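Handing you this structure, nothing more for now.
Here the complex is missing one protein chain, while the rest keep their positions.
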Amino acid sequence: MAAARPVELPSAVLERAERSEPNAELALRFFYYMSLMREVEERIERKLYRQGKIVGGVYVGRGQEAIPVGVGLTAEPEDVFFPSHRDLALFFIRGIHPRHIFAQYMGRVGGLTRGKDGNMHMGDLSRNIVAIISAMAASVPVAAGAALALKYKGTRNVAYVFFGDGATSRGDWHEGINLAAVQKVPLVLVCNNNQYAYSTPLEKQMACAHVADRAPGYGIPAEIVDGNDVFAIYEAARRAVAHARAGLGPYMIECKTFRMTGHSAHDAADYVPKHLWEEWAKKDPILRLERTLLERQWADSKTLEELRANIRAEVDEAVEWAERSPFPDPSELLDNVYETPPASSEK
Amino acid sequence: MAAARPVELPSAVLERAERSEPNAELALRFFYYMSLMREVEERIERKLYRQGKIVGGVYVGRGQEAIPVGVGLTAEPEDVFFPSHRDLALFFIRGIHPRHIFAQYMGRVGGLTRGKDGNMHMGDLSRNIVAIISAMAASVPVAAGAALALKYKGTRNVAYVFFGDGATSRGDWHEGINLAAVQKVPLVLVCNNNQYAYSTPLEKQMACAHVADRAPGYGIPAEIVDGNDVFAIYEAARRAVAHARAGLGPYMIECKTFRMTGHSAHDAADYVPKHLWEEWAKKDPILRLERTLLERQWADSKTLEELRANIRAEVDEAVEWAERSPFPDPSELLDNVYETPPASSEK
Amino acid sequence: MEVTYLEAIRRGIWEEMERDPNVFLLGEDIGVYGGAFKITAGMLEHFGERRVIDTPLSESAIVGAAIGASLMGLRPIAEMQFADFISCAYDQIVNFAAKCRYRWGAAVPIVIRAPSGGGIHGGPFHSQNPEAWFAHVPGLKVVCPATAYDAKGLIKAAIRDNDPVIFFEHKALYRRIKEVIPDGDYTVPIGKARLDRQGTDLSIITYGAMLYVARDAADQLAEEGISVEIVDLRTVFPLDEETVLASVRKTSKAILLHEDTLSGGIGGEIAARIAEKAFEYLDGPIVRIAAPDTPIPFSPPLEEAFLPNAAKVVEKARWLARY
Partner (left out) sequence: MEVTYLEAIRRGIWEEMERDPNVFLLGEDIGVYGGAFKITAGMLEHFGERRVIDTPLSESAIVGAAIGASLMGLRPIAEMQFADFISCAYDQIVNFAAKCRYRWGAAVPIVIRAPSGGGIHGGPFHSQNPEAWFAHVPGLKVVCPATAYDAKGLIKAAIRDNDPVIFFEHKALYRRIKEVIPDGDYTVPIGKARLDRQGTDLSIITYGAMLYVARDAADQLAEEGISVEIVDLRTVFPLDEETVLASVRKTSKAILLHEDTLSGGIGGEIAARIAEKAFEYLDGPIVRIAAPDTPIPFSPPLEEAFLPNAAKVVEKARWLARY
C-alpha cells in the first residue's frame, strides 16, 4: 500500500522533537494529520454516508483529532497501536493511504479488511496496528499482552491502547490494566474522555470525577490533559512513553474532550445540551492549532490554505480510487476462517 | 430449619449496640459465632475430610472468622448477605443450624442444596443469603442488583457482599462496584484481604498497596481495618451500613487478615513463607477476642470453656444428624431445572 | 391495528410495566435515548428513572444486577444493545442465572433482550445470531420470535416466566414486518412451536427471520406443485419436539433452516431428534440450510452470499421432494 504522502518516518520526527521545544515542523505535522482526519471523516459522514455510498455505521472523531495525532506522533514504527473507533489519524500516521479507508467504509476489496469487516474495525499487522473488535475495552487486555510480548522479546517498544470514557466501565478494561500493571509491561493507556458514551453522560457512567482517579488503584501514574490541545497531549504522551520504555510499566493519559457529532452518523444527539456544542465548538483542536501556527508565525494562512487544498485533492482522488475498487467476490466468503480450510467445509 | 441455638434476633442486638460501647453481651456473641465457625470448619477440614466423609473440596476461613462475624452482626434480618467461600459464620448468624452445613458438605438432602451443589455454594432466600457461584466476584454485580431492588422497593435494607483479594482482579468486581456507585445503591463491600489467592500473593495480584486504594476510582468511601480485630470490624461495618442505609451509596471495608490454612483442604500451602504462619498465628482473632473478654472481665475462663464445650456438643450432634441425613435419590436429578419441566424432557 | 415487529415488542413491555410494578428496565442508552433501536422510546418519560435505568457500559453488571434484583422479587428486563455483546455477560448468564434454581431453589425471573441477526450490513459484531451459545444451557429459555404477534405475546410471556429467558429480536424484522395484532393483553406460550403453514410433501422447520425465507420458498414451490409445511419454532430452547416430530411424521421429509451458522447450530439438535424419534417416517435425508461456518461478513455481496435465501431453499427442497 502506498503511503498517504511522502512523510518522514515518525521516529525521525521524534528524535528531532526530543532535542527541541515544539517547533514549526512538528506543528505542521500535527496540522496535516488532524486536518486529514477531519477531511476524510467529513467526507465519509457528511457526504458519502448521505449519498448512500457507505456500508454500515459511521463513527467519527470530530473534535477529538488532537488525541490520536498528539499521541500517535510520539511512537516509533515498531510501537503497536490499538486504536479506538475515533482514532483514524493513527492509520495515517502509519502511512496507510486514505484510499484504503474510503474503500473500507464502502465495503470494497481495497479496504484493509477486503470487505470482511467495516468502518474502524480494521488493522494492519505489518504496520503494527491492531484492529478493534466492537466490544468496548476488549483491546485493553490484548494490548497488555502485546506489550508483554514486546518486553518478552527484549525490544524497546511499547503498545498504545486507546479507549473512551464508556469503555472504562467494562470488566476487560479493569482486568487488562491490572494485569499490565502487575506485570509492569510497556503500555500507554490513552482515554479520550469525550463525556458521552453514545447517549450516556459521564455521571451515569462513573461516580468519580476523572478516569485518572482510577490509576492509583492499579499503582500506575496518570495525568489529565486538555484533549483539544495537541501540544499538551504530545508532551503528556512523551512522558508516558518514556515511562513505559524505561521499564516502569503502564502510564495513563486522560484527554478531556468532546464528541462534536452524534455517536454515529444516524444519531442526531438531541440528548446533548445545546450550550455544550457551542462551548466546545470554540475549543476546536484544529482551529486552536491553526491559531498557534499563525501566532508563532510557524505558518501563514496561505500555507495552511495550500495544505488544506492539497488534502482535499488527495481525498478527492482517494474517494475516486475507492469507488473504483470492486466489491469482494462472493467466492471470498469462505476464505481465511482458518489458515487451512477444514476438510469438511464446502466451497 | 431449626436455629443454631436460641439467639435473639440480630436487630435487637444492633439496637442495643447502637446505644452503647462494645459490651459483654455483644462480645460473647462474637465469641460464640467465631468459635462455632472455627469448630465446624475444623471438624470438616481436619476430621471429616480426612475420614473421607466429605464430598468434594473444602475451603475454610480459619483465622478470618472475625470478618463474617464482625460484619454480619451489624445486619438486620432483611439485609441480604452475599458470602464468599470463607464466611461460614454468616449462615449461623442467620440461624442456619450446623447440621445443614455438615449435610451440605456430605452431599446429603439435609444440606441447603439437597446435594445439588456442595460446600459453601449454598444459600437460603428465606433467610436472605444468596449462594455464591464459583466464579470469583460474580456476586458483586448480583449484590449490586439486590441492593438496587432494596432501594427500588423503598426498604431501609442493604446488601452485603464479601470477596477476597484475588476476586478484586475480576471484571465483574469492577463492573459491579461501578454500577452500584453510579446508582448509589445500599451496598456494603467487604474485602477479606488474606494476602493470597490460592498460591498467588498480593504482589502478583495487584500493583497497589491496598484494595481500598481502588475506592476513589468509584467515588465511594473505603476504610482499612485490622481483619483479626472483631471489634474494629464491627465498628467499621456499622459505619458502612449506616452510610448505605442513609442512601449515600456503597461503602468498602478492607479487612487485612491471613488465611491460616491452605487454599483448600488438599493444599499444603508450601508457597507460604513459614514466618508468616508464625506471625499470624499470634494474631488469631479468637484468641485475641478471648484475651479481651478476660481482660475486661466480660467473661471468666470457666464461662468460655463452657461455651466451647456447648459448641462441641452441638457440633457432635450436628455431625451425627448429618450422617443420618440420606443421600439424595437419583430420581431428584431432573428436578428444578425449570419451574415447570419442559414437555420433551424425559424422566 | 397494524404494528411493526418492533412496536409489538415495545407494547408488550409497556403493558407489562403497567400491569406489574416490579417490572423494570436496565441497559445502555435505553432511557433518555430510548434504546439504540428505540424499543424503549418514551418509557423513561412515562415510567420514570426508577423503572428505566440507563446503566454504565457493562453487560456483565447489567445481567448480574438483573439477577440480583430478580432474587429480591423484581422482574428485570435487561437490554443488550446488540446481541453480539451478550458474550460479555456469558458467565453471569450460563453460570449464575441458569443454575440458581437447580442448585438452591432460587428463581431468577429475568428477561435478557438482545437484537440479533444479519441483513443490515452490520458486519461480524452487529449481526450475529448467538442463540446456539445458550440453547445448550439447562435452566435457560431461548426465544426467537418471527412475527409481530408472537413478538408481543412472547415478550409478555417471558416477563411473566419464572425462569431466565433470553429474548432474541431479529433486527432485520424490526421495521420490515408489519401485522395486525390484537389490542391489549395476550401471551404466547414459551416452549411451543407454531404450525405456520400446512403442507404434505416436506416440512421446513425454522425460526426468526428465516420464517419469511421459508414462506417465499414455499410459495415458489407451491407453483411447482410441491406442498410445503412450515413449522416456526418460536422457542429454540427447550425445543417443542412434539410439534416438530408430528410435522415430519406427516410429511416424511425435513428441511431445517436457520440464519445462524451451520455447525453446532439449532438445526443439528432438531435433526438428531428427528433421526432418533421419527426415523421410520423419513423418506429422505434430513437437509440443513444455514449460513456457512464463517463470521458474518460486512460487505453486501459477501453478506448476501452468507445468508440463506429462498433460492437456496427452493433448490434443496426440489431435490428433497423428488427424492
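When the chains are written out, they are named A, B and C in that same order, and each has its own residue count from 1.
Keep in mind that, in the parts below, a contact is a pair of C-beta atoms (placed from the backbone, for glycine too) under 8 Å apart; a residue touches a chain by one contact, two chains touch by 3 or more.
All of these numbers come straight from a predicted model, not from anything done at the bench.
Asker: Of the chains that are displayed, which are in contact with the missing one across the whole complex?
Answerer: If we consider the entire complex, the absent chain touches A, B, C.
Asker: Of A:D124, A:E254, A:D267 or A:E314, which residue touches the hidden chain?
Answerer: A:D124
Asker: Just one of B:P68, B:G115, B:G227 or B:G249 touches the chain that is missing; which is it?
Answerer: Checking each option in B:P68, B:G115, B:G227 or B:G249, the one touching the absent chain turns out to be B:G115.
Asker: Touching residues of subunit A against the unshown chain: what are they?
Answerer: Output for subunit A: 80, 112-113, 116-117, 121-125, 130-131, 133-135, 138, 140-150, 152-153, 159, 171-172, 175-176, 178-179, 182-183, 336-339, 342-345.
Asker: Tell me, which residues in subunit C touch the chain that this view leaves out?
Answerer: Interface residues of subunit C facing the absent chain: 84-85, 87-88, 90-91, 94-95, 98-99, 102-103, 124-125, 132-133, 135-139, 237-239, 256, 261, 263-272, 274-277, 279-280, 282, 284-288, 293-295, 297.
Asker: Write the list of subunit B residues that the hidden chain touches.
Answerer: For subunit B, the residues touching the absent chain are 55-57, 107-108, 113, 115-119, 121, 133-136, 166-167, 169-172, 197-200, 204-206, 271, 327-330, 332-334, 337, 342, 345-346.
Here, only the chains that are shown with their structure count from here on.
Asker: Between subunit A and subunit C, what distance separates the C-alpha centroids? Give it in angstrom.
Answerer: 36
Asker: Centre to centre, by mean C-alpha position, how many angstrom separate subunit A and subunit B?
Answerer: That gives a centre separation of 46 Å.
Asker: Taking the mean of the C-alpha atoms as each chain's centre, how many Å separate subunit B from subunit C?
Answerer: 40
Asker: Provide the list of subunit A residues touching at least two other chains, using ranges where the numbers run on.
Answerer: Residue numbers touching two or more other chains: 169-172, 204-206.
Asker: Which positions in subunit C are in touch with at least two other chains?
Answerer: Each of 55-56, 58, 60-61 in subunit C touches at least two other chains.
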